[in-house]
Structures are given as structure tokens and as C-alpha cells.
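Removed from the display is one protein chain of the complex; every other protein chain stays in position.
Letters A and B name the chains as they come in the text, with residue numbers starting at 1 for each one.
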Amino acid sequence: MSGLHSRGKTWFDALTSRAGGEQGGPVRAADAPLGGERARFIAVVPDPLNRFVRARDNVVGLEQGWHLARAVREALEADRDATHKRPLIAIVDVKSQAYGRREELLGIHLACAGAVDAYASARLAGHPVIALIVGPAMSGAYLAHGYQANRIIALDAPGTTVHAMGKEAAARVTRRSVEGLEALGDTVLPMSYKMSAYAKLGLLHELIDGVDADAPAAADIERVRASLIAAVADARSGPRDLSNRLASADAKRTRAASIEARRRLAEQWDQDPDQDRDAT
Amino acid sequence: MENIRYEYPAARPVARRAHVGVVGSGDLEVLLSPSGTQHAEVVIRTSVDGYGHVWKSVLDRFFSRYDGAAKIELNDFGATPGVVMLRLAEAVEASEPGNAQGDRR
Partner (left out) sequence: MSAHDVFIARHSFIELTARERARALLDPGTFRELLGPFDRLESPWLAMQNVVCQSDDGVVIARGALGGEPAVIAAIEPAFQGGSIGEVSGTKIAAALELAAREFDAGRTIRPVILFETGGVRLQEANLGLAVIAEIHAAIVALRRHVPVVGVIGGMVGCFGGMSLAAALCTELVMTRQARLGMNGPEVIEEEAGIGELDSGDRRLIWSMIGGEERVAVGLADTLVEDDTGEVRDAVLAAFGRGVPASHRSEQVERQLERLARVNPDAIDPESLRALWQGDAR
């Protein structure tokens, strides 16, 4: 990806009214009005001058992970004694984690964990954390930036997708064609690359269609802003953990096994050990 | 993937249930429990198709010496007959009264 055009930057600028005003680096963070309060918006953008050659696109690499953590923790620290915690809006447009030998040697897994830690800690401290998926939300990059949110909103648009592995790589690993892989996703829901299928897993708070993800009009931006405001309010009304992800009608249908496993584990947690009569 | 089921006559009640093995390449897991009937029932889920006759001869051999009224479930990932017999023997041993706990790879 050349230059600095990216959906992450487009939506960051639009929602913070930053249009052109410049920060540098792969992580953009700014406080801006959202509804009647100030929220911190955070995005990962391409960084063509990044010290790490393998981390110059919209990916989460070593620096991205720790800078995400820093952006979140600054807000966490600033609001530490405040009763009202500012919302954190993760604008998600990340095609993958960075793939490179330096990344592995230097602990990219920890850098990403740093971001996970920060977002989770902020959520536990009472900050409403909202993920806004405007492009790819892939794999470890999404774990680091977005997946610890209280509520997840996504644009239903070409190029917006959630998955654990890119199509070409996944097709290779499963020994299918890309078309075959896409067809598989129509029968095996968690394998699908479509946002409509992801929505059926019960993880999304809202799927917004009819918005131009690459060049949003003013009405598009206002629509998304209204959704963010509603998601913030909804997050504040519920618990600080991720239990809401199993609460929807969709989740009860497609994640029945998750719900059943949790129920039965809780049942057996305190079971009298004398009841154990197995040979295992 | 194939699902196969066999039934054998059996009279001796099984003492307790047992589990051995893992569904790894070339291996299988065995869940053995009392059938509650006068029969032994074997339910096989296998990743390798077309070996029904081999399963039958393995199980015929096994049940020629085992008379427990057991429900035996096998989840198989391409184990050889030798490995299948070994796992069945381990499961039987673990299900007999007084034997030590623990499963084995």
C-alpha cells in the first residue's frame, strides 16, 4: 500500500475532524467529541517509514502493538480518578500482524499482548471500548486492536472482513481453491469471510450497510457517529466483561456449544470429588 | 469419514468406564462404558474410509477374548490394527476393578 491513504486514516480523520492535520507513525490517537463527551479515537495506519520493513502496511507489528498500548494507557491514566471514563474507539483496518523474523525474535507476540492488555484493562476500569471495523480485521492484529471491546460495530462493505487467516493462505492450508474455500464458508459459518456470516455468530453489536467505507459522505459519518454513541451508552449499561457476546439470539443459535460448555463447567466446578468414579 | 457400528453378544457386566488415547495421526481414542444390556456395542468414527472389513476382523479377534457388556466408542485417525488392539487392551485393563488410574498415549 503506497502513501497514507487507508480506511483507518480516512475514518480517523473523519471522526476526529482532523482532515489533514498531522500526526506521524503507525498509530494515530486523538480525543474528539462524540455525543456530549470526548472520546479517544485510535487507529492503525500504514507507516512507510517504519524502522521495521515488514511492518509498513496496515499491520500490527512491534511498534504498533506498544503504541496502541500507550495510546490506551494514557487515557486510562488520565481518567484514573474520574468517575466518568472516556470512551475508547478502536478504528479497525488491519490486514494482519506483521510477518517477519525480526518481529518474531523481538517478541511481536508480547507487543500485541501489550495492546490486548491495555484495552482489556481500560474496559475493566469502566471505559466503554468500542471497535469500529472499517476494513480487514484479521487474526492477531484484531486480537490486539478491537477484540477486547465491549461492543463491536462493523461496516458491511467490500473489503471489510474478519478472519483468522487470509484467503490465499487458508486455501493453501486446506488444499482448496479460493472459490472452494468461499463455498465452504457458506456451510461452515465460522469459516466464512462475509460480514453477514460473522454477524450471525452473535459477536457484532451492529452491522451498518449502505455506507461508503472508502470515501464516506457526511451523512455516512453521522450515521456511524450515531451508532458509536448508541454503542457507548449500551456498553455503559452492561457488565465490563465480554459476557454480552453470548447473550444475543444469534449467539444462542450458533454458539450453543459455547453456552453449553460454560453451563456444564459451572455445574461440575464444585462437584463432590467422591462422585468421581472414572478410571481416568 | 466413516461411521461404523457393530454389536456382539456379551454377558459380563463392566465394572467401570475408561478412556484411553488421543485422536492424533495414526492413533485413536477409546471410550469404554457399561452398555447396560446383554450386548457389547462398538461405534467407530474413522477418518479413513473403506476399511470396514479390517475393523470387523480386528473386533472379531478382540471379542473372541473379551466378554464385557461394554459400549465402546472409537474415534480413529488412521490407526493400524495393531494400535487399535493395543488401545482396546488398555481400555479393558483400565475398566477392570482395582486397576490404577491414568491414561496412556
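In this section, a contact is a pair of C-beta atoms (placed from the backbone, for glycine too) under 8 Å apart; a residue touches a chain by one contact, two chains touch by 3 or more.
Quick caveat: nothing in here was measured; it's all calculated off a predicted structure.
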Contacting the left-out chain: of A:Ala43, A:Ala118 or A:Val232, that is A:Ala118
Cross-chain touch to the chain not pictured, restricted to A:Arg54, A:Arg223 or A:Arg236, is A:Arg54
Listed in rising order, the subunit B residues that touch the chain left out are 1, 17, 19, 22-25, 27, 29, 31, 33, 45-47, 73, 75-77, 102-105
Subunit A positions in touch with the non-displayed chain are 51-54, 62-63, 66-67, 69-70, 73, 97, 99-114, 116-118, 120-121, 123-124, 139-140, 142-144, 147-148, 162-165, 169-170, 172-174, 184, 187-192, 198, 201, 203, 241-242, 245, 255-258, 260-262, 264-266, 268-269, 271, 273, 276, 278, 280
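Just so we're on the same page, only the chains that are shown with their structure count from here on.
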Distance in whole angstrom between the CA centres of subunit A and subunit B is 45
